[in-house]
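Here the complex is missing one protein chain, while the rest keep their positions.
Now for chain A:
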Amino acid sequence: MAHWIEPHPTGIYVRPADAWIDPSQPQERALVTHGHADHARGGHGHVWATRETLAIMALRYGTASGTAVGYGEEIRLGGVTIRYVPAGHVLGSAQIILDHAGERVVVTGDYKRRPDPTCLPFEPVPCDIFVTEATFGLPVFHHPDTGSEMDRLLHALHANPDRCVLVGAYALGKAQRVICELRARGHHDPIYIHGALERMCALYADFGVDMGKLRGATGVPAKEMRGAIVLAPPSALNDRWSRRLPDPIAAMASGWMRVRQRARQRNVELPLVISDHADWDELTDTIREVAPSETWITHGREEALLHWCMTHQYRARALALVGREDEEDG
């Protein structure tokens, strides 16, 4: 079935549209699900993506040529009807729905099912072929309630008025989500951010995401940041950059923090299990919900999800896509 769509190691090729979905190499025509670097690369000829994703790509790669596709809007490329539907992953993230020859294919890109104040929620779309991610495709991954994780963060903050809590969070999506979740819990103090987060936070603000008072952490005296929350990309957690901070409690917001050894590897004192990806139950529940006749698994721990599909009478295959293991994006 569906000979018009082909998985390749470098992306998914839609033959009648002569276009690639999330290609890892520069292509003439690219359909991009969202702005994370393992999905959105620079150097494509023409890009179709949401307005937000195009803006993120412009910020990262200076991409010039693109067509903005609104959520729910239908476009046609070479006889394929294409729609972008919210994936709930990060600002502008979309599933790409392709209809052709009486068949429907859904490519999720990355997705999650938990509420996220910075983006629209995932919409399940029944389909024939469901192309899903599997970042947290092992049953040990269960993301707890976001609220309880935020409570732990605020508790650590209030219990240590002389220190700061340094939260490692991916620059696109996680950082802004953590900030919004803090605001929603009544934390209105200025939040200090690492230089690497500044432009992305400004972009989110341009798209109407209200994050309250943000301050650059660089050059601020340590004393001023006592009792404050500081956000930085995960790579800065154990770097010399953090030495300028007042006795930081190293926290990290990521789905990987569920596993002790992973948190210890990062020298994290306060692991926060907050993920922008579906956990195991959400991956399997979503497959049940969209009830595809075939499931393709793009990246992550595809082996376990493949096994689950097989034992639950879902036809499935794992695609060996290259360049999709980005651990920072958890």
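Basically, a contact is a pair of C-beta atoms (placed from the backbone, for glycine too) under 8 Å apart; a residue touches a chain by one contact, two chains touch by 3 or more; residues count from 1.
Assume contacts and distances are computed from a predicted model.
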Missing subunit (named according to UniProt) among the choices "Taurine transport system permease protein", "DNA ligase (ATP)", "Dynein regulation protein LC7" or "ABC transporter substrate-binding protein": "DNA ligase (ATP)"
Option touching the unshown chain, where A:41, A:277 or A:301 are the choices: A:301
Selected from A:119, A:217 or A:270 as touching the chain missing from the view: A:270
Interface with the unshown chain - residue positions in chain A: 138-142, 144-145, 238-243, 258-261, 263-264, 267-271, 301, 303-304, 307-308, 311
